[in-house]
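One protein chain omitted, others in place.
Labels A and B are assigned to the chains in the order they are written; within every chain, residues are numbered from 1.
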Amino acid sequence: MSDVPAGLPKAWTKMLEGLKTWSRIYSPWAIHFNSGSCNGCDIEILATLTPRYDVERFGIKLQGSPRHADVLICTGPVTLQARDRLKRVYDQMPDPKFVIAVGSCATSGGVFQGCYNVVGGIDQVIPVNAFIPGCPPRPEAIIDGVVKLLRSLQVKKVTEKTG
Amino acid sequence: MTGPHVEKFIVPIGPQHPALKEPAHFEFSVDGETVTSASVRFGYVHRGLEKGAENRNWAQALYLLERVCGICSHAHSTVYALGVERLAGVSAPPRAQAIRQILLELERIHSHMLWVGVAAHEAGYDTLFMYSWRDRETVMDILESFTGNRVNYSANVLGGVKYDLGPAQADSILSGLDYLEKRLHYYLNVVNNDESFLGRTRGVGTMTTEEAENLGAIGPVVRASGVHRDLRVDAPYLMYADFPVTMITATAGDLQARFVVRIQELFESTRNIRALVEHLPEGELSVRFPRKVRAGETVSRIEAPRGGLFYFIKSDGSENPFRVKVRTPSLRNFMSVIVGVVGHQLADVPMILAGIDPCFSCNDRTVIVHREGSDGSAPPSESDSRKDSSSWSKP
Partner (left out) sequence: MTTETLLEEAVQLIGDKAGGQSVPEPGRIDLTVEPARLLECVNALTTAHWGYLSAITGLDLGPQDGHLEALYHFCQKAAVLTLRVSLPRDGAVVPSVCGLIPSATLFERELMEMFGIVCEGTPDPRRLFLSDDWPQGVYPLRKDFIVPVPANRPEKGTAE
């Protein structure tokens, strides 16, 4: 659902905005992107789908296409080859969109800061809404970060960053 | 006549979501359905580690190299530590060596179970994926209670290890292993007897003993083809001479054999860990390590979960490594795939690639197919290619 059409009665606008927010909070569709990580974070993200953590019970659905995604969950220190692709994936996502940087590498480059093929941190390429540090962060920490982002949507603390 | 038509399909391997659109990195040319040539292009995860190690001191390089790969990080850390210790003329105490070996075998368990789950997922068995990853959590718990982290345990220091094994941890390891062994029997039963599983794995992607030898493949995939190659037995390191493992091989060389070999290896791993925990040598955890390592060159090799891991380390007598060369087993096995896949059916390719258990830190998963004389029809959509994947793997 994109922007609420203009020219509607105020009550309708308010209801549609609420519906939009409700659907984003209660069933966000997420896409996962690896910008060059060692896969430690990616394994822990995948572990959140498995029975012990079962992130899907929170309504979070990990799916494949950027064009259907509300949330971009991104790992890795952004290698030079990955940079353009990351930007492209971000641009393909419809507004409003949110970016979560998972792991120390995604936050700042981690141990790879200063290496020649690494940009060093997702926020060097696209705007980031939430950082989840750790090397790698535990599945609980990842879920916690995502849930916190969603809850902040509820209280409208998050400024929606458009591209 | 139409020229070669380029189709793209995504090789369904890896825990990364298969719809991840990555640029072409495997390229196959086909004639009909038979692969005529193959090539590969990496770089997506290239971070410049080898150069990075030269700009850090010996201890800092340890933390860097641990993160070559999140799945086998302790293997990288250990092979580096062993090599540098040898250069420096330092020997880690026996208790440290035993703890390193326990962690290596625990890592093997988590890595093979991860692969079983992922390969099952790609063959369409999400239940097996969920089961194996749930059971894998037992290993993650053990690793966490031992080292404080589930991944990237950072247990090594140059000269030994950081973490000790107390009686409480020993108990949790042993009871965790009891549970795992029961589950491993279940998985072995599935891979040996489940009809639909066999239909997708028996006779698929077969590599003969001779092919495996000539291609220089390594790890469980080559042992599944009957080649006796395992560094823990051929060139024992740490405590493998006193606490040996039996080499597990199979002769069929197909995908089913690769499942069987990996699961049976895990029985060897649990046995090995039990023996080490029950007879852990007393003593210190580490010894002093010099800041500068004397000049020299060394080759350090250990058997990581995917095969032999090769490090060449050169010191010029300073505080920083002069050169650290990392050759991962996956790279060696990719080479065997791109040569060995020629002549096989295109349909076998995804499963052949999955069978080598590629470490994603050095591979991408999109494939470009060059098809001679095709009518230029549109490339398969993502859902189409996944639908086809189940029919590809039928013998």
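What we mean here is this: contacts are C-beta pairs under 8 Å (C-beta built on N, C-alpha and C of every residue); 3 or more make two chains touch, one makes a residue touch a chain.
In this text the structure is predicted, and so the values were computed from the model without any measurement.
Within the set B:F42, B:Y63, B:Y163 or B:F267, the residue that contacts the chain not displayed is B:F42.
With the whole complex as reference, residues 80-81, 113-117, 120-121, 123-124, 127-131, 158-159, 161 of subunit A touch the missing chain. Contacts to the hidden chain, counted on subunit B, fall at residues 39-43, 46, 48, 50-52, 55, 86, 213, 215-216, 234-235, 296-299, 301, 308, 310, 312, 314, 323, 325, 327, 331-332, 334-336, 338-339.
By definition in this document, only the chains that are shown with their structure count from here on.
Centroids built from CA atoms put subunit B at 29 Å from subunit A. Taken in their complex, subunit A has these residues touching subunit B: 31-34, 36-44, 46-47, 50-52, 62-65, 76-77, 79, 81-82, 85, 89, 110-112, 114-118, 135-136, 138. By the touch rule above, subunit B contacts subunit A in their complex via residues 15-23, 43-49, 51-52, 55, 63-64, 67-71, 73, 114, 129-130, 133-134, 137, 140, 150-152, 359-361, 382.
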